[in-house]
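Only one protein chain is missing from this complex, and each of the others stays in its spot.
The chains carry the letters A and B, assigned in the order they are written, with residues numbered from 1 in each.
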Amino acid sequence: MTSQTIIDPPEDGHFRNGQASNGSAPSPTTLSIHLTINGRDHALDIEPRVTLLDALRERLHLTGTKKGCDHGQCGACTVHVDGERVLACLTLAAQVEGRSITTIEGLADEDGTLHAVQAAFLEQDAFQCGYCTPGQIMSAVACIREGHAGSDEEIREYMAGNLCRCGAYPHIVAAVRQAAEGLRS
Amino acid sequence: MRDFSYLRVDSVEAARNAAALPGAMLLAGGTTLIDLAKCGVAEPATVIDISYIEGLNAIDVTADRAVIGALAKMSHVADNAEVKSHFPAVSEALWQAASAQLRNMATIGGNLMQRTRCPYFRDPQNFPACNKREPGSGCSAIGGVTRGHAVLGTSEACIATYPGDLAIALVAFDAEVDLGERKLKVEDFFLAPGATAEREHDIRPGEVITAIEIPGSAAARRSTYLKVRDRQSYEFAAASAAVGLELEGDGRTIRDIRVAVGGVATKPWRAREVEDALKGKPLDEATVRKASELAMESAVDHGANHYKIALAPRVIARAILQLGETA
Partner (left out) sequence: MTAHDMKHAGSDSARLEAVGGRLSRVDGPAKITGAARYAFEQQLEGLTHAVLVGTTIAAGKVTGIDTRAAETAPGVLAVLTPDTIMELNSASDWFGRQPSEETYCPLVREVTFSGQHIAAVVAETLEQAVAAAALVKVGYDETPAIVDLSDGSDGIPVDAMTKEWGDAEAAFAEAPVRVCASYNTPREFQAAMEPHGLIARWEGDELTIWEPSQWLDGMARTYAEWFGVPFENVRLVSPYIGGGFGSKALALAHSAVAAAAAKMLGRPVKLVLNRPQNFTSYGGRAATRQTVAIGADKAGRIQSIVHRGVNETAVDGMWVEPLGSVTSIMYATPNFSSKQNVVRVNTVVPGAKRAPGENPSAFGIECAIDELAYELGIDPLEMRLINYAEQDPHAKKAWSTRQLREAFAAGAEAFGWARRSREPRSMRDGHQLIGWGVAAGTYPVRRAYGEAVVKLLADGSVEVESSSIDMGQGTYTILAQTAAETLGVPVEKVSVRLGDSHFARAGVTGGSRLAGVMTGAVYKAAGQALDELIGLALSDPRSPFHGLQANTLQVKGGRIAAPRGDGPEFSIAELMSTLGREKIEAKGDTVPASFTPEQRYNNYTTIAMALPHTEGEHSRHSWCAHFVEVRVDEDFGTVRVSRVVSALDSGRLYNPKLAESQWKGGIVMGIGQALLEEGIVDRRHGRIVNGNLADYMLPTNADIPDIQTISVGIPDPHSSALGGKGVGELGIVGVAPAIANAVFHATGKRVRDLPITLEKLI
């Protein structure tokens, strides 16, 4: 059987590329991984099945990223991986080692200056309970960057993956529109 | 979720080898696999992460042919200017699927492996009977809540709807799936349940999707994907249609037409009856509506999904007529 390049389960506590010699599956074990989150390196020992969402919330205490459904049905866990919005609940933590992860905690400047989207959400009152809000904001930042905030109709469609039960949608559209206009000028 | 091993591979060859391991499942975007693992439907012993394989995400499009790497993200294909220009139905099927976040994760190859949304399939704890999960165990959906279930291509073993959008456009335009050693028509890659509901794809152990290829055509250039659903967005289709149209020089006689329907069948469903009835005919509303009805000739409902038999032809007809209005 041809050899395959794999990432071995660690025996020495380090997660690395390696060559599997016999093609047999390794048994489940704990992985030691490093995640780059908001520009900082975080070391983690986790089982392979741990999602990025649970790694953030339960291990790294970055609870800004919310769990609403855990199945990709609500958008509350939206984060950026290499600059693109994705759902942390359907992403394995191990899968994003080596990629750059941004969460809501990393959006404002170090000095606390809000991102234009955050400021617009506050001004437009684009949230009530606040639970879906980090996901909405991460989604909105990406929506604008993707060029999908050209009209209210486009904003509605491209923000449809973030449910808000408080029903802040009209204000979310206003906030995204305002931030998009601000970022364009 | 059961624990599993995680292997990251960096070549297609390594992926094929790893895919042959017992209990191995490939992980690309994760939007199906991780979801179903949480449901207790997928129980991989080893998850083979293929998302780092280089060179599999290319999107290469000309008027003659689109070749899309298996790891290209749905969002990137949807937004690709050449795809929009030469294969608008493909772009439209993609951007109307799922949500922006899921489209940034899900890959084209993974999309073809998407599983049904049948609530009985997705809930083994409460509904042990499911021929897709456990051959011979029965079908919990038949006799149950069937509003979203299929009316075409069903069997006594399974009535689960194929939920995707992209593949509807792919079968309309005779796309092929590249499995390395073999290439298959996408239409043949998907299997209707028959007596073997557990077999959804013609894919063998150790095979890995590397690309899809879509031949260019005048019909593909003048094409659209129309999706009808309860919610305006972020929902699977109640009924959808991928349609391509080529008219004769007179601007009203149909030279070539492609029709496939989604949301109503157990697999991506090419409606050749409709195509045959319309080729050479004038593009007018009455003709189109009448021909569109033919798509449902073999339809069988299970109660609450009866409306799909009325709805799908209307979706087909609207899509064709809308295309006719665009020059």
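The rule is simple: a residue touches a chain if its C-beta (ideal position, glycine included) is under 8 Å from a C-beta of that chain, and two chains touch if they have at least 3 such contacts.
All figures in this text were calculated on a predicted structure; none of them were measured in a lab.
I'm checking contacts with the chain that's been left out. Which of A:L31, A:C132, A:A149 or A:A180 qualifies?
Considering all chains, including the one not shown, the answer is A:C132.
List the subunit B residues touching the unshown chain?
Per the touch rule, subunit B residues meeting the hidden chain are 1-3, 40, 117, 119-120, 123, 125-127, 143-145, 147, 228-235, 238, 306-307, 310-311, 314-315, 317-318.
Residues of subunit A in contact with the chain that isn't shown?
47, 49-50, 54, 57-58, 61-71, 73-74, 76, 103-105, 107-108, 114, 118-119, 121-123, 125, 127-134, 137, 152, 155-157, 159-173
Everything that follows uses one rule, which is that only the chains that are shown with their structure count from here on.
So the centre of each chain is just the mean of its C-alpha atoms; given that, what is the distance between subunit A and subunit B in Å?
About 27 Å separates the centre of subunit A from that of subunit B.
In the complex of these two chains, what residues of subunit A are touching subunit B?
Contacts found on subunit A: 1-2, 4-7, 9, 17, 20, 23-29, 31, 47-49, 51, 70-72, 75, 78, 84-87, 89-92, 94-95, 98, 139, 142-143, 146, 148, 156-162.
In the complex formed with subunit A, which residues of subunit B make contact?
Residues of subunit B touching subunit A: 1-11, 13-14, 17-18, 20-24, 27, 29-31, 34-35, 37-39, 45-47, 49, 51-52, 75, 79, 98-102, 104-105, 232-234.
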